[in-house]
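Missing here is one protein chain; the remaining ones are kept as they sit in the complex.
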Amino acid sequence: MSRELTGPDAREWMQRFVDVFNQERTALAELDRRAGDGDFGTNLASALGQASRRMSDGPSDWASAVFARVSEGFLDTGGTSGPLFGMWFRELSKATAKSADAAALAAGVAAGVATVQRLGHAQVGDKTMVDAMLPAAEAMTGEDLDADLAAAAAAARAGAASTQDLRARRGRSSYVGDVAVGVLDPGAVTVALFFESARA
Amino acid sequence: MSRELTGPDAREWMQRFVDVFNQERTALAELDRRAGDGDFGTNLASALGQASRRMSDGPSDWASAVFARVSEGFLDTGGTSGPLFGMWFRELSKATAKSADAAALAAGVAAGVATVQRLGHAQVGDKTMVDAMLPAAEAMTGEDLDADLAAAAAAARAGAASTQDLRARRGRSSYVGDVAVGVLDPGAVTVALFFESARA
Amino acid sequence: MTRRQFLNDPDDFVQEALEGLVLAHPSLELHTDPTYVVRAVRGEPKVALVSGGGSGHEPLHSGFVGTGMLDAAVPGAVFASPTAFQVTAATKAADLGHGVLQIVKNYTGDVLNFQIAGEISAEEGTRVERVLIDDDLATDTGDEDGPGRRGTGATLVVEKVCGAAAEAGATLEKLVVLGRRTVSRSRSMAVALSGATHPGSAVPSFELPDDEVELGVGIHGERAATRAPFSTAGELIRQLVGPLVADLELRRGDGVLVFVNGMGATHPLELSVCFREVHRALGELGVKVTRSLVGTYLTSLDMAGVSLTLTRADDELLRLWDARVRTPALVW
Partner (left out) sequence: MTRRQFLNDPDDFVQEALEGLVLAHPSLELHTDPTYVVRAVRGEPKVALVSGGGSGHEPLHSGFVGTGMLDAAVPGAVFASPTAFQVTAATKAADLGHGVLQIVKNYTGDVLNFQIAGEISAEEGTRVERVLIDDDLATDTGDEDGPGRRGTGATLVVEKVCGAAAEAGATLEKLVVLGRRTVSRSRSMAVALSGATHPGSAVPSFELPDDEVELGVGIHGERAATRAPFSTAGELIRQLVGPLVADLELRRGDGVLVFVNGMGATHPLELSVCFREVHRALGELGVKVTRSLVGTYLTSLDMAGVSLTLTRADDELLRLWDARVRTPALVW
């Protein structure tokens, strides 16, 4: 049997995610400025700031609790990314417990993308976070945690890269038409960063 | 005993007053424009227009009724001149009946200026209609109607003329200080026109 | 950008608005020739309350005609007194045989025309008394011979408490005492960020530089005596609260009725922020906010501004303030 994702693992993962996001923040904000309304950086920073505070406020020994705190941070943020990422992390929380094995995490990721699609009505190719989420979910076999996370990260990164040449069909960047072509979708890139942060 | 002022007499008087005012309207309006707020012409025209309509609307065989209709016309007009002239004519109406002898008319004029002073707090020399009204009232002996009206007209005209060199201490022209010096008070001039209209 | 209004002919503006008002409020009746607004259904005999003045201050006064407040309102043209003839007719229509209380804001034209109407009505057999509203602290010059303080926000307070007392059967004499007592316990002061635009006109009555406000502004678009630097709501409100508290000699533990009024274009969010600042400023002085009213009740056309009225509270005033009121603009 492969290793499980424990509470401390989840917490470290989320901490790395916050750090990586902060490094990339300016670049991500710039993407939304070019193809959306420019608030993506602020929205995400606010959500992750809240998530960090919530994680340190209460004890979160359980993996599910860590994801729940991150979910709450996002659900208390504006924009479209706030509530959608909030529900994504909420599904991760619901699928996990004190810890999570590969199958639980894969199920959580699959449930997450399903919820995001149900709420946002986006398909792959619409130039949204779904373009990274869905390939990542499909890359996870539910058998080996580390292998799954590596595969998900690679798939998410490829999905994010694929958004560059697309015209957006959902979200604010859909209003700008061809102007969005050539610009990566910041939501999709953030999904890639999320999976990439799983490995120390 | 001298002649009385009958209803038809009063009506003709008022009609002449309206006509004379209309001839002088532009000049009077100009006086208020130079030393006040410029609405005197409009206010008086509106009041006298209403007065004419009211006189022709209902029968007014009595002198008192004629003055009552004119009073109503003024009392339904704006500015300071509207209500003050309205009360002036109201006192004339109250002092007269079917007709008026010299004593009744003199009493009415005296009551009129008293009411205007009570309401407006103006003294002779304040550069208002009172500067013409009070001398007119004092010139009336109450013995002979025609002699009284002639004396009142002369006194009112002299009083009106005296306003030219005054600084105003009541009404809107008091706000403009020395600018009003050299300008006749339109209210006082109108009082002179009123008494002058008594003779065919 | 030029200012514009929804209207047809500016000359018909007030008349058409009154027609719209009574169409929306069947509890009101509009009379024309001369113009006034009176309650459509009259209840038990009681002292009748009549107020009025220039238009452009709506909902005051016509919006306050109804149970627990006015019996009739007499609107003049925009910012111009109604005529004595209008007031006389309204007085006659309002009278239920127990006398008429005139509530008159202290402006020369209003005072003159209401006084004349009062005298004429008295001669015709109606008992008429007057309460003069002169609460605007900004015009307190101390000059005995001058026109005195202008009337502003206290008008609403007097109309409310005297209206309630009249409904409860107070005599004309009692109402005069009550009204004057309420005025003497009330002071107001206003600050504006912009002027007022006459209907049909494209420019406001005055223009302000970006860094200044009109402090102690009146309700007719006229300039204030003082210009003060533009500042935060907290700072501006303090410049109203301070002088009012001083003039009313409010002390720690005293209670006041607070009326924060929007003068036209001031948003409800701004009024709420201003009330919060009033509450804080009074709180720091230990003065209690016993009652409050926050909203747009006495306007100066589209002026962006806030007026603050403080009324020193006592049991009688509070009881009357709390009494039932049913008008287009004030209901509880």
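By written order: A, B and C. Residues from 1 in each chain.
Basically, a contact is a pair of C-beta atoms (placed from the backbone, for glycine too) under 8 Å apart; a residue touches a chain by one contact, two chains touch by 3 or more.
Just so it is clear, the structure is predicted and the values come from calculations on it, not from any experiment.
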**Message:** Using the touch definition given at the top, which of the shown chains does the missing chain touch?
**Reply:** A, C
**Candidates A:Asp32, A:Glu72 or A:Asp131 - the one touching the absent chain** = A:Glu72
**Complete:** Omitted-chain footprint on chain C covers residues 1-9, 13-14, 16-21, 23-24, 55-56, 58-59, 63, 193-194, 199, 202, 204, 207-208, 210, 230, 232-234, 236-237, 260, 264-277, 279, 289, 292-294, 296, 299, 301-302, 304, 306, 331-332
**Prompt:** Can you name the residues of chain A that touch the chain not displayed here?
**Reply:** 72, 75-80, 82-84, 86-87, 90, 119-120
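Assume only the chains that are shown with their structure count from here on.
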**Chain-level touch network, classified as line, ring, star, complete or other** = other
**Asked** How many Å are there between the centre of chain A and the centre of chain B, using C-alpha atoms for each centre?
**Response** 88
**Prompt:** Once you find the CA centre of chain A and the CA centre of chain C, what distance in Å lies between them?
**Reply:** 58
